[in-house]
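Every protein chain of the complex appears in place save one, which is left out.
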Amino acid sequence: MTDNEHEIEQPDERKPKRVIGTPAPGTSMLGAAEPEAADQDVPGVTLQDEAKARKAEKIVALCFAITFLAGIAFIISYVYFQVGSPDATGTSNLALGSSLTVAILALAIGIVVWTRQIMPKYALVQERHTMTSDEEDREVVADTFLRGANESGFVKRKLLRRTLLLAAAPLGLIPVVLLRDLDNNKMPGADFHKELRHTVWGQKNKEGKPLRLVVEGTGQPIRAADFNSPGGILSVVPEGYEHDLTALAKATLILIKFRPEEIKDGTNRNWTHDGIVAYSKICTHVGCPAALYEQNTHHILCPCHQSTFDAADGAKVIFGPAARPLPQLPITVDAEGYLVAQGDFKVPVGPSYWERGDAEAEAGMKGGQA
Amino acid sequence: MSDLKAVPKAIAGPSNFLDERLGGANALKRNLRKIFPDHWSFLLGEIALYSFVILLLTGTFLTLWFKPSMMEIAYDGSYAPLKGVMMSEAYASSLEISFDVRGGLLIRQMHHWAALLFVAGMMVHMLRVFFTGAYRKPREINWIIGILLLTLALAEGLTGYSLPDDLLSGAGLRITEGVAISLPIVGTYITFFLFGGEYPGEDVISRFYSLHILLIPGILLALVTAHMVLMWVQKHTQMPGKGRTNKNVVGAPFYPAFMAKAGAYFLFTLAVVAGLATFAQINPIWLFGPYTPADISAGSQPDWYMGFLEGSLRLMPPWEINLFGTAQAGTLPLSVIIPALLPLGIIMTGLALYPFLERWVTGDNREHHVADRPRNNPHRTSIGMSAITFYGVLWLLGANDEIAANFHISLNWTTYAGRVLIFVAPALAYLITYRVCLGLQRSDQAIISHGVESGVIKRLPHGEFIEVHTPPSEDIEAHMRGKEAVPMLPVAEDPSGIPPKGMRGPVGKLRGRMSKAYGGEKIPLDDGHGHGHEEEHAAIGTGSGSGDDDRSITH
Partner (left out) sequence: MTRITAWRRHPLARYAVLILALALVGMVYAAFVQAGKPADAALAAGKVDDVAAGRSLFEKHCMSCHGTNAQGTTTAPTLIGVGAAAVDFQMSTGRMPAGAPGPQAPRKPLPEWVNEEKIRQISAYVQSLGGGPQVPGHEQVDPKLGDAAKGGELFRANCIQCHNWAGAGGALTQGKYAPNLNESTPTQIYEAMVTGPQAMPVFNDTTITPEEKRSMIAYITQVREQRDPGGFGLGRIGPVTEGLVAWVVGIAALCLAAIWITAKKRQKS
């Protein structure tokens, strides 16, 4: 720019492209002089050209008028469109939502045009000061602090200081103590985990007989002879607990029908009946119902984190983050041929917890699921 | 109309009344024309702020109908496919809001979309602050407040997601319980107190409700206020540019320009939220059905901001330890604890400590009000990109079942790939970003020392063709020259080979080495001045031109 002896012409359209990451060029990058603001009263405040501002005013007014109309349209839509069925609600949602969106959007656009085309352009400068206070102020504060501390006697009077601390200690505990009854059972804390070791399958029904397995959703008990298609699966809940969510969170089963020759040694055959095997549906990872069953591979897949279990082989883990097989429930049939539980699971179902211990090894010693 | 000459009575009266009682004029005098620098990325945090305002308003609307109760009732509302189905009152009232309250569905969807944008806005804002180094002294406290806000927003999202008590939200709650119970020693205690007994019990919805509408938003509001006050007091950072220094701030005054811009941006946020709620269905709870712990749907996913936790759970191999064998204690489900706590811990702790670690490594104790361009601190930018990649891999893996189902990839292979990528991809991202930063610095250097390619081809008297370079405009040059070397500790050893004080022990040596790598000027702007002309022009030049001629044109 200094000694451009070749006198190169710079046509406007030859301006180089903007360099990414740099501010939008207010001026030409070729170093052309900044246009002088005509009516500049204050440095840093560039007033807009009046003709352009007048044009912009019309645009802004149009935007605000659209907002007005759309706002009215919203109120009319509210009165006119009723809700109820998905169809009616859909229409209402569309009418209300689009009128609201248009109203707000037009208002936003109007204001932006207003700031950009009517308000002046600003490049005002303001001084910053370091956040640190003056040394003098800091000294004054320090002195004031010391003086107050001494005047209060807090420093000198040991007894006062110590009893105050003593007094504060239980007060701080009260909010914690008050939360104790969050647990509705109010059982000793050390017994919490024992609840997790049992499910309702260990209980008897009103007649003192073992609980029947019933189909989730219909509540029908299952005759073993009816569940006779190999590759079949059922989601099963305990009789009498069909709507007890807390019981279901541990007791829900998947019932799978195999051809007897498909069952491998991982499964405890004494706990099956005629190729029918019952596993806990609650994943041993974090407790989602693991229920995606592929009848051709015998895989049970949990949809939450994709733990995969081999249903033919004692539901042992073959993929994913679950560390333990799905517990198998011992089942048999009652006198009428309906499937019933022989008793409770031999190991805790669902996700692991600190007090669980290696329950599989313990149960294995007593002849449980391998 | 002509300009106003005096304050109109309608305003003068009330403001006089207020000033006589509050004395606000002094504060207003100083603050009405407070200067706010202009850069589009400075508005990103406002997405979160305005989403929060929208959340408070729409949330209040929802509370007018929502019943936070887990009592079982038979549904008797308008949605036919669920008629007579047993469900909790919470779910039934959410259906009522959706189908039996005019505008209810719109507001419910706005609430949910605003929640997604709330967290997304916080994240893009945080990334902007990180990559421009705007967390540096004196803004570390505001940075920490920001991290707290993000953490609380995740908790707020989690509790809100669970409230409708549909099958999808229940799955999320179940996973939350599974993670909580896996914690060593305290796990069972936490779940029994949280759920009032065994999962799911009958209390958790009402407990989450009071957390979601009172406790967490209360803390959020207080922290948001603190965040704004600190920003106001410390003044906003600005990008480097003409006339901008650490001692000033250049921009538009709060009244009227910035006020109008901020107001317009609030309206834009509201319009986007309303537009999404109109045209994009979110969380169609009527399709999910009521919650029961016995059922689950394929594709059960958390909202996007929890996706990275979901992904890390999915990625994990099946590790579990029983410390004391069959004894009833000592079970450590590592396949839950590690993925639930480690990535979150790494990301949140890393974010919170970064300003202090950086200061420790660079020894930089000055105040910074001019933001860095990301390229000018290549190691910081690379660390940031590396963290984004780490997060991104986990996030992607959180949706691996949908990816597998919709793109017909084996589900198992997405997991195997994720297990490798979680280690490899962040390292690659680091290397690539570092190279890109240096490349961009070099291009800045080229512009400063050679100017901008003008596109004009000039034939010199002796026959050589050259492309004329012109110097960058003042604005651009000032912007680029705003670069300063990343500070470094005085690491040089004295003549007898003893490193400076504080850098002698193993930690000190490490600090010194890190400082050397992290700090310093990688590509000085004015270096290379006058070099490289030949190469640049060779492509067009016909003969071997003399460097002097070139220089006379470009400078």
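For clarity, chains are labelled A and B in written order, and residue numbers in each chain start from 1.
To be clear about the criterion, a residue touches a chain if its C-beta (ideal position, glycine included) is under 8 Å from a C-beta of that chain, and two chains touch if they have at least 3 such contacts.
This one's a predicted model, so the numbers in the text were calculated from it and none came from an experiment.
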| item | value |
| --- | --- |
| Contact partner of the left-out chain, one of A:71, A:202 or A:231 | A:231 |
| Per the touch definition above, residue among B:405, B:457 or B:492 touching the missing chain | B:405 |
| Sole residue of A:152, A:205, A:270 or A:297 that reaches the chain not shown, by the stated touch rule | A:297 |
| Among B:24, B:243, B:299 or B:345, the residue in touch with the chain that has been omitted | B:299 |
| Absent-chain interface as seen on chain B, which is shown | 38-44, 47, 80-85, 98-99, 105, 109, 112-113, 116-117, 120-121, 124, 167-168, 261, 264-265, 268-269, 272-273, 276-284, 287-289, 292, 294-305, 307, 399-402, 404-406, 408-413 |
| For chain A, residues in touch with the removed chain | 23-28, 32, 34-35, 86-87, 89-90, 93-94, 97, 108, 112, 115-116, 121, 215-218, 220, 222-223, 226-235, 256-257, 289, 291-297, 299, 301, 303, 306, 308, 319 |
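Going forward, only the chains that are shown with their structure count from here on.
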| item | value |
| --- | --- |
| Rounded Å distance, chain A centre to chain B centre (Cα mean) | 17 |
| Contact footprint of chain B on chain A as seen in their complex | 1-6, 8, 10, 14, 16, 19, 21-23, 25-31, 78, 81-86, 89, 92-94, 96-98, 100-101, 104-105, 107-109, 111-112, 114-115, 119-120, 122-128, 130-131, 179, 182-185, 189, 192-193, 195-196, 216, 235, 237, 243, 245-246, 248-250, 252, 281-282, 285-289, 291-292, 303-307, 317, 319-324, 350-359, 361-362 |
